[in-house]
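One protein chain omitted, others in place.
Going by the order they are written in, the chains are A, B and C; count residues from 1 in each one.
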Amino acid sequence: MTATELGMPGLDGVPTTDVAQTKKEFSSDQEVRWCPGCGDYAVLAAVQGFLPDLGLARENIVFISGIGCAARFPYYMNTYGLHSIHGRAPAIATGLAASRPDLSVWVVTGDGDALSIGGNHLMHALRRNVNMTILLFNNRIYGLTKGQYSPTSEQGKITKSTPMGSLDAPFNPISLALGAEATFVARTIDSDRAHLTSVLHAAAAHRGTSLVEIYQNCNIFNDGAFEILKNRDTREEVLIRLEHGEPVRFGANAEHGIRRNPNTAGLEVCGGDDPAVVVHDAQAPDPSRAFALSRLADPGTLARTPIGIFRQVERPTYGDLMNDQVDQAVATQGPGDLAGLLHGGDTWTVE
Amino acid sequence: MTATELGMPGLDGVPTTDVAQTKKEFSSDQEVRWCPGCGDYAVLAAVQGFLPDLGLARENIVFISGIGCAARFPYYMNTYGLHSIHGRAPAIATGLAASRPDLSVWVVTGDGDALSIGGNHLMHALRRNVNMTILLFNNRIYGLTKGQYSPTSEQGKITKSTPMGSLDAPFNPISLALGAEATFVARTIDSDRAHLTSVLHAAAAHRGTSLVEIYQNCNIFNDGAFEILKNRDTREEVLIRLEHGEPVRFGANAEHGIRRNPNTAGLEVCGGDDPAVVVHDAQAPDPSRAFALSRLADPGTLARTPIGIFRQVERPTYGDLMNDQVDQAVATQGPGDLAGLLHGGDTWTVE
Amino acid sequence: MTAKEVRELDRVVIRFAGDSGDGMQLTGDRFTAETASFGNDLSTLPNFPAEIRAPAGTLPGVSSFQLHFADHDILTPGDAPDVLVAMNPAALKANLADLPKGATIIADTAEFTSRALKKVGYTSNPLEDGSLASYKVHAVDLTGMTMKALEPFGLSRKEASRSKNMFALGLLSWMYGRSIDGTVTFLQSKFATKAAIRDANISAVKAGWNYGETTEDFAVSYQIKPAPTPPGTYRNITGNTALSYGLVAASRQSSLPLFLGSYPITPASDILHEMSKHKKFGVRTFQAEDEIAGVGAALGASFGGSLGVTTTSGPGVALKSETVGLAVALELPLIIVDVQRGGPSTGLPTKTEQADLLQAMFGRNSEAPTPIVAPASPADCFEMALEAARIAVTYRTPVFLLSDGYLANGSEPWAIPDVETLPTIDPGFATEPNHHSDDSAEFWPYLRDPQTLARPWAIPGTAGLEHRVGGLEKADGTGNVSYDPTNHDYMVRTRQAKVDGVDVPDLEVDDPTGDARLLVLGWGSTYGPIGAGVRRARRAGHSVAQAHLRYLNPLPANTGEILHRYERVLLPEMNLGQLAMLLRARYLIDIIGYNQVRGLPFKAEELADIIMKEDDQL
Partner (left out) sequence: MTAKEVRELDRVVIRFAGDSGDGMQLTGDRFTAETASFGNDLSTLPNFPAEIRAPAGTLPGVSSFQLHFADHDILTPGDAPDVLVAMNPAALKANLADLPKGATIIADTAEFTSRALKKVGYTSNPLEDGSLASYKVHAVDLTGMTMKALEPFGLSRKEASRSKNMFALGLLSWMYGRSIDGTVTFLQSKFATKAAIRDANISAVKAGWNYGETTEDFAVSYQIKPAPTPPGTYRNITGNTALSYGLVAASRQSSLPLFLGSYPITPASDILHEMSKHKKFGVRTFQAEDEIAGVGAALGASFGGSLGVTTTSGPGVALKSETVGLAVALELPLIIVDVQRGGPSTGLPTKTEQADLLQAMFGRNSEAPTPIVAPASPADCFEMALEAARIAVTYRTPVFLLSDGYLANGSEPWAIPDVETLPTIDPGFATEPNHHSDDSAEFWPYLRDPQTLARPWAIPGTAGLEHRVGGLEKADGTGNVSYDPTNHDYMVRTRQAKVDGVDVPDLEVDDPTGDARLLVLGWGSTYGPIGAGVRRARRAGHSVAQAHLRYLNPLPANTGEILHRYERVLLPEMNLGQLAMLLRARYLIDIIGYNQVRGLPFKAEELADIIMKEDDQL
């Protein structure tokens, strides 16, 4: 069976194995060196736990990262891996994915790596729709360099580099990705293993660039940043779980909903039983509603934070199109003939 | 009178002059070296013609550009100017604008300069809301390097570097900017002097980063790219003029309108007299509708292309906040005392 | 064929000059193609402004193309034109200073209007005021005659006048006995879909030829016999094309699919353009968002087993430097082509220079050595591209290939090699674990080949060899992250030793008499001018030796020995003495630099002068 038949077009072309695999086989022999309690551990465990389910030949999986705490990820995966330089992983992965359609390519990056120094490569990967899955570990801080504010930090944040508070409005990675023509955009949380795994599954299944923002706790430099979304006492009131085809409701008893304000045309909170509650359509060709959903979250307090898949639409991938052109060139012009190439154009012969 | 009182908060702090100024005074003595017929001439003329109206001290105006045909712009302005390197103008301008609140700072950039190599600096300038006006000359091609496709070129474009057609989905600069937390986003056309001037005026008036996308014809490498929006026979059917507070209608006799599809929640074309025609609100705090408007345009044919101001909202600028912190530090701690600083911490004295 | 006088010449230098929009590059290309087919040896020098089409009729807008052809082997595009074709007053003014007295000027009178003259500061018409008395001036109404010839085609004035370059081409072809058949064929295919333009251009070429044949103004035509050349099939080729073909050949010879990650930049863009045509060879070209992404994608492709290549010019190399450092740490094959141009910063983007040598050597943080090769002539770009690939693949290392603007756009005849004789490059992918202990077999990505010090290249998809590499320092052997001081010192030295040990051919000296005391050394595109200068000096009775470095890092093993052999070493460079610095440091020899940074290649004559001056002092 091909991956497409399995409903995983993103993995089509990647060799599979019939041998059952284990989490342990996906763990390298390197000691994991994150701080005790770091949210990165949970994500690593989830990825190592979920990958065996895909049944891919392990040697055809590659993890590529930039620089940051999260970017150490590849060292811990018993797959092929490349720990590159700050911000450049999407560019490097583009070359790999476009030239090797038989690989499952994963990028691991942080909020600084992806959105500060690497912002441009991320955006271009998204618009090109290169077939890869990008895991963006957003801890709203620079962990590895010991706690400066990041492009996702809330405005006014006091850090080592901003003793009087940061000045810049943060990026909303979901809005940004949607503005950059992304075909798959999702958000999940380090501590919610089930949700994380289901999003990862959908991301891997997607053919094209899948961007998964993972809220990740940095317990050393930004502890509790997502506490409101995790704490049993608060989370139901603030977390909005998006499910394709389902009405957008939240609250312990789904007592809140999201509807479009008929006057301002923006989205707003209403009662869960309001007949105007919108139904989530991740597959809408127009990204406008996904964008509107992304704006619900308050960048400061994280109130009304949607998680789940915002957008999931099909568009040919850069690599597939590139390979098609190569195939087509061979089909129409025949395979390259070096002697013919060198002798092309005006030649003359001296006897 | 201050600029704010004049309704131009973007220019507040910039010295003004009472002496009437002329277009000629704003033209440098350097010969303009664009190709005959290039759309850049029209924009230059419009800027040189409009700037005198602002009544600013000419020496307090700075044009900064990157590299590209459009980026030669500063040489032709008799103001201060800096022709920098490819893609970096927004970063350079950030340093200037943040350190010199008494300057009116303009960035001139192309679609390659701004969205390819310089994409990241552009996005970060937008989210920081640095007080400057960015003129993005979008000719959907690389002019200066003789005609490769650009990040705004339509997919499938055949150019020197893409003989079988380009593969990547283009950016929509308006969507991208809105996703990057922009406070002012507009689009205009080189050949429509009146519209161009009015947008420039609003952009200059805005305090923060104003992004103005200017559709500009490159008659050498991408001639006629915007012909459908310019030609008398076609333009009324495809061009949507956005006016804040006005219903969004187009067509020679306003016979078409834009309404929200009640089922999909996307925007769509309807009759001009449809009661559901949306009213444009550029000042809505939520950028979602501006985003939805930006998606109307077909990236290939340019059908349903809105021009005008998509978004114009107030948010403190990076420079103002930075200067506030400096002022506040002085106010609360007193002005810096170097001897005090050097003697801070544990000292000991050897007699 | 003609009743007019035919005089024999051994060499001619022609310069076509006109507005950027006048099609001078195309005219030059066509004349070159016919000249090449005819069998002359030749060398060309295109020269155009940084603006696409600077204002018509201005000095900055002038574009020119110079061609030197001869009945013998030549080395440069010529110091001074024998013939200048000036399509307007600006073209005349911009180029006159380069013309020796007695040279021929063919000027299009139609463009010498008083407005056009004034634009470039002529107060009177030089074609009429006697100021050109020391030249042979042909004032010809090229435009008018072209329009006349094209009347039947019903083109607009503007369209018709556009063909005046073809008229000029026809005229010059007649003058020098070139055929116009190839051009006719070329126009037929170029304008296949635009019949009127095609026919107009063909008529213009023919009209030009016929004009030469009939008018009395041109009394003499010239003949330059083919140059005696070794048997073989030849073509004319520019450096950028030769380099592209070399890359395609390297892909074939190594059986590695080629992946080019690039961002357009003058004068390197044409390599991207050329490579994008060769998809049927499995070549993948990726126009990236910037230079960093271009080299990053190439490196990613290399990790996956492609031949990763990135092409750029100096400013692009600056941006790529961090990633090149990563490639040094990863020890993966990668080719970085730098087509050097005038700097610093944006500098003179369309002009040539060879001032990126030290950037290629040292432009990265810390100790990050890379091999560097540099072709000596346009055609040599083919071989050096293959060499760059050989070194990159064999030693698992990024390699710089330093071309320049002059090589890139200049052309010369090239004896097309037999593809069967091209060297093969063995990627030697790892397929098996390489480290065996009692109870296990492991793959160690940094266990080196003892001979080359190259590490194994195991590509994704190879079962059992899963491994991780990265930019942090790695333990020798295992490749695991290591902060151990002794290991770091060892790895730094080993990376250096690997590059120092790259196998490169010995430096050859051309010292025909064997008694030269002066050695003239060069690298890169100065080969032609130095060679021509040396020939002149020898003709003037000087015994001088010449040697040319095509491998700059590591240097050929015998370099020191050769330098020490001569009393004096003269090193002309189009920079302030970059190679001289490296050689002085290495061999402690007081090398004499001769430096010019003018955006133009050296002239043979000035080099001859300086060579003879230096030799006289010995």
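Following the convention adopted for this analysis, a contact is a pair of C-beta atoms (placed from the backbone, for glycine too) under 8 Å apart; a residue touches a chain by one contact, two chains touch by 3 or more.
None of these values were measured; they are calculated from a predicted model.
Novice: The chain left out here touches which displayed chains?
Specialist: Result for the missing chain's touching partners among shown chains: A, B, C.
Novice: Which of C:Asn125, C:Thr229, C:Thr478 or C:Gln496 touches the chain that is not shown?
Specialist: C:Gln496
Novice: Which residue among B:Ala70, B:Ile92 or B:Ala265 touches the omitted chain?
Specialist: Touching the chain that is not displayed is residue B:Ile92.
Novice: Taking the full complex into account, find the residue in C:Arg30, C:Arg252 or C:Arg364 that is in contact with the omitted chain.
Specialist: C:Arg364
Novice: Would you indicate which residue among B:Val47, B:Ile64 or B:Val199 is in contact with the undisplayed chain?
Specialist: The single option touching the absent chain is B:Ile64.
Novice: Since one chain isn't shown, list which residues of chain C touch it in the complete complex.
Specialist: 49-50, 60, 313-315, 317-319, 321-322, 325-326, 328-330, 340, 342-349, 351, 353, 355-356, 358-359, 361-368, 470-473, 483, 485-486, 488-489, 492-493, 495-496, 575-576, 581-582, 584-586, 588-590, 596-600
Novice: Name, in rising order, the residues on chain A that touch the hidden chain in the full complex.
Specialist: Residues of chain A in contact with the hidden chain: 31-36, 67, 69, 72, 83, 85-87, 116-117, 119, 142-146, 148-149, 151, 160-164, 166, 220.
Novice: Which residue numbers on chain B touch the omitted chain?
Specialist: Residues in contact with the chain left out: 15, 28, 30, 57-62, 64, 67, 74-75, 77-85, 88, 91-100, 102-103, 120-121, 124, 322, 325-326, 328-330, 333-336, 338-339, 341-343, 345-351.
Quick note on the criterion: only the chains that are shown with their structure count from here on.
Novice: Name the chain pair with more contacting C-beta pairs, choosing from A-C and B-C.
Specialist: A-C
Novice: When the centre of a chain is set as the mean of its C-alpha atoms, what distance in Å lies between chain A and chain B?
Specialist: Centres of chain A and chain B (C-alpha means) sit 29 Å apart.
Novice: Centroid from C-alpha atoms only, then distance chain A to chain C, rounded to Å. What do you get?
Specialist: 43
Novice: Could you work out how far the Cα centre of chain B sits from that of chain C, in whole Å?
Specialist: Spacing between the chain centres: roughly 39 Å.
Novice: Mind pulling the chain B residues that touch 2 or more other chains?
Specialist: If we look for residues of chain B contacting two or more partner chains, we find 116-117, 119, 151, 164.
Novice: Would you mind listing the residues of chain C that make contact with two or more other chains?
Specialist: Answer for chain C, listing residues that touch two or more other chains: 279, 289-290.
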